[in-house]
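Everything on this sheet refers to the single structure shown next.
As you look at this complex, bear in mind that one protein chain is not there, while each of the others sits in place.
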Amino acid sequence: MSMLYEFEGKLLFKDSKIPIPRIKIYTDTESIKQFAEEIGSDTMMAKGQALAGGRGKAGLIKKVTTETAEEYSKSIIGRDHKGKPVAAVMLEELVEITKEYYLALMLDNKSGSYLMLASTMGGVDIEEVAENHPTEIHRTLLPIDTNPQTYHFMELGKKMGFKAKTLTQFASICVKMLKMAIKHDLTLVEINPLVTTPDDKLIAADSKVVIDGNSYFRQPSIAALQSQRDQHTKLEFEATQAGISYVQLDGDIGIIAGGAGLSMATCDLLEFYGSSPANFLDVGGGANDEKVYKALELISKMDIKGIFVNFFAGITRCDDVARGVVSANKKLNIKVPIVIRMIGTKDTEGIKILEENGIHAYNKMEPSAKKIVELVKGGN
Amino acid sequence: MSMLYEFEGKLLFKDSKIPIPRIKIYTDTESIKQFAEEIGSDTMMAKGQALAGGRGKAGLIKKVTTETAEEYSKSIIGRDHKGKPVAAVMLEELVEITKEYYLALMLDNKSGSYLMLASTMGGVDIEEVAENHPTEIHRTLLPIDTNPQTYHFMELGKKMGFKAKTLTQFASICVKMLKMAIKHDLTLVEINPLVTTPDDKLIAADSKVVIDGNSYFRQPSIAALQSQRDQHTKLEFEATQAGISYVQLDGDIGIIAGGAGLSMATCDLLEFYGSSPANFLDVGGGANDEKVYKALELISKMDIKGIFVNFFAGITRCDDVARGVVSANKKLNIKVPIVIRMIGTKDTEGIKILEENGIHAYNKMEPSAKKIVELVKGGN
Amino acid sequence: MAVLLDKSTKVIVQGMTGKQGSFHAKSMIDYGTQIVAGVTPGKGGQEVFGVPIYDTMKEAVEATQATASVVFIPAPFVYSAALEAIDSGINLLTIITEGVPIRDTARIRRRVHEQNITLVGPNCPGLITPGETKIGIIPGAICSKGNVGIVSRSGTLTYEIIHNLTLSGYGQSTCIGLGGDPVRGIDFKESLRLFEQDPDTKHIVLVGEIGGTGEQEAAQLVKEEISKPVYGFIAGNGTWVKPGKQMGHAGAIVHGKSGTAQEKLRILNEAGILTAHTPSEIPNKIKETM
Partner (left out) sequence: MAVLLDKSTKVIVQGMTGKQGSFHAKSMIDYGTQIVAGVTPGKGGQEVFGVPIYDTMKEAVEATQATASVVFIPAPFVYSAALEAIDSGINLLTIITEGVPIRDTARIRRRVHEQNITLVGPNCPGLITPGETKIGIIPGAICSKGNVGIVSRSGTLTYEIIHNLTLSGYGQSTCIGLGGDPVRGIDFKESLRLFEQDPDTKHIVLVGEIGGTGEQEAAQLVKEEISKPVYGFIAGNGTWVKPGKQMGHAGAIVHGKSGTAQEKLRILNEAGILTAHTPSEIPNKIKETM
């Protein structure tokens, strides 16, 4: 799962013939002049591009002129917004808006179908609408292998109060969203707000597009975008490249585990015993010594007070894990305490390798979690 | 329905990743040299491109060398082959063939499904195989909205005697043919022969591809090819451009009718009464005076002894037909006898217009057909 | 009640606000057809000839309880319109439009079979039960009520044959125009079965043409199941026909021996069907059997 920037989503909309305002990415003074000429106006919107919501409230969206656009753009580029950087500024023509709507297509996990959600309350947080005005959200569910046609969305459009050409345009936009989702393996295509103009035309004023990360093998162009995308957290990018699931957290103990559920349970345990995880890290099934080494290299770059390695080896071999740990311990010059727990395939061999190198290993999860917490606390 | 040239079909194969030999269209001496260099050989096949079968027997396919290729190509370009011109010569690398097979995908009219036909007797006329060796033809029927997978064709491949990698390659070629047919609205994709090479790889040594003419609106690139294609019979091309169904025949009486069935029945009647039609011509439903004029203009270019116009007007209006005939009669200086039969919508008005201009009109089909035959015979 | 439609049949016109749709809707209304609604997306709420227009088939069917629809919509949009009709719950779908891609028709036909709906067409003149109602474009004026059932692949040639029958005093129970495309909805066989079961039909006329094998299958059925006299006419029975050349209709093309009119006539005759060489011969054949 990964999100596209607003402008990337809008370019996909454009390809799919979903109407959007004219846009241009700010690069220099010249780009602002060119855009002003193109839209025939000195006034425009400048929208900071960041992969998190609430940009308006955070002051990342502003009406600017050819005079003020550059200064404003420079002032927000690179700024942190909810942990994500403002990567660029998109210039956009002003659109005269008569009303704002919400429209989203998602692959609904529960039903395994496509779900089109629409609301007359647009431009606001849809979860709030769902909580406070549930009857203002209208739904159309479509089978996953549907071949979308405009008539599938006419009823939804009528519930939204659309009539005549606006109604058929609405249905047509819905069809295009679904075709776009099918073509690009998108799990979410959200337009909030979808706006009407004084001549009753619909325009996508914002975009939120999420692609299924599992589909990169058949979406090469989007996958290429995404490989840059993940760079915003350097360690997370490095982890992804190494095939490791890694999430940076704020705690004291760096963890390495095999398996997502076990990795979560490991984080839980550290907290349960009074400390906190510095990261989530799942090396995945069948990890070899190199991957374990890479994982240790990753977490050794963080400011941590201890390391906890936790493996219940099924496909993974404990001797591999042990070799990775030993090699990392030698080369990376790790100075914080490490506790290693391993059990399962080749655990005897693994523990032997570790002990030959002076590292003590446990085979029960809970006592070993307690141990690292003690070591870290003692070290304070 | 219209057919592509072998080389166009092969280029579609290439796009779909169906293996073909290397090919090049002969243009000049240089093209032969370049191709010889590309394939690393002075020997190659030269294949006349014409939209009819039996090219081999007609001497339009020949093994040539860089020395003889040009002379041979020049000698066959433009030659008539079963009423179709040899439009170009395609150079093709020699392929070492261990065995020839037949493979075709068609949209089967009776079942409304896709039908994959395969035979171990390749390189020969499949209708002969069907007649004399019906058990040598194997079939796989697939629903029209199928999402083709290789496993759908493994059984067919086994019946053909393929094994190991050749088997999976066969199934994969079948999938590609079907995807290609779906993508381009093809009603026939025939590979005859499909050949095996000494390393047990399959290659499409020939191509016959037919596209559904009704799909041109969504197949712009193929439609563009086709508009040139139909030029080989100038009158047929002109007719197509004017929205008229026209087929050139060999008889004496030019006909114009409204409706395909009625037009056929009109041709039948002329023969029944002892003459013969010079053409089939259906102006289609709701023809106006301009279309009738155009139709008369078309047939007046043929060497004919009489003209028979036959309308049973439902959507068409007889007064429109009459106006078209009157105007053509004046401007085109038609010297052969014309018999006009019209009945249905506005027939009284139509007949009046004709008689005011000195043209007699009938309202029964059979007596009027008899009349034109008599006039033509009398005129001999 | 003849077959497939009678005066109680409520019909929706898809594409009624278009040029073709409104012209033929008017002519159907004039003939007595119960045109209860029109459907054009985005034009809901309007009226044409006093008939309400809806945005969707679903609304139109819910409001009118119609059981039939007829499509006058350009070929690129027929697939979607047909699917909408199928989803709306009608049970007789007639597509007049010419030029529908064969793959679209085949996909529509598959859906129609799954849902047990009767599809007539595409590229057809539709149906008429003279004196009661018509769906499509067959001119009402040439028809008269009677007991001859007609099933045909052609349009104007069918008019010719209907007209000859009417002039000779043979009225029609129902005339079904199957359409000229190679893949079509209802075919000769289904039509023959309907006529066989219909007490108002005493004679059946089958109008075929070159291409395909629908006539041959019909002949087989006539041998096995049909007790009423059947008369046949095949367009393209002269020697002038060129194999591989399409004669107007997309389906009228001879590949090999089986699609020729001669072969079809041979098989029809073999099945005891009385065949005619000219349209006017058909009433004479009926007279002979009476």
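Order as written gives the chain letters A, B and C; numbering starts at 1 within each chain.
To be clear about the criterion, a contact is a pair of C-beta atoms (placed from the backbone, for glycine too) under 8 Å apart; a residue touches a chain by one contact, two chains touch by 3 or more.
Everything numeric in this text was worked out from a predicted model, so none of it was measured.
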Check: Which chains here would be touched by the one that got left out?
Finding: A, B
Item checked: Residue among B:Gln34, B:Ser75, B:Ser111 or B:Thr168 that touches the chain left out of view -> B:Thr168
Next item on the list: Have a look at B:Ile25, B:Ala58, B:Val124 or B:Met154 and name the one touching the chain we're not showing.
Entry: B:Met154
Check: So which of A:Thr120, A:Thr197 or A:Ser215 would be touching the chain we can't see?
Finding: A:Ser215
Next item on the list: Looking beyond the chains shown, say which of A:Asp15, A:Glu37 or A:Glu366 touches the absent one.
Entry: A:Glu366
Notebook entry, point to check: Which residue numbers on subunit A touch the omitted chain?
Noted result: 1, 107, 109-110, 112-113, 127, 143-145, 182, 185, 187, 212-215, 217-218, 245, 247, 249-251, 257-265, 267-272, 276-277, 280, 282, 284-285, 311-312, 314-315, 343-345, 365-366
Checklist line | subunit B, residues in touch with the chain not shown (by the definition above) | finding: 149-151, 154-155, 158, 163-165, 167-168, 171
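Quick note on the criterion: only the chains that are shown with their structure count from here on.
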Checklist line | Neighbouring chains common to subunit B and subunit C, by label | finding: none
Checklist line | Chain centre separation (subunit A, subunit B; CA means) in Å | finding: 54
Item checked: CA centroid of subunit A to CA centroid of subunit C, Å -> 57
Notebook entry, point to check: Where does subunit C touch two or more other chains at once, residue-wise?
Noted result: none
Next item on the list: Quick one: which residues in subunit A touch 2 or more of the other chains?
Entry: none
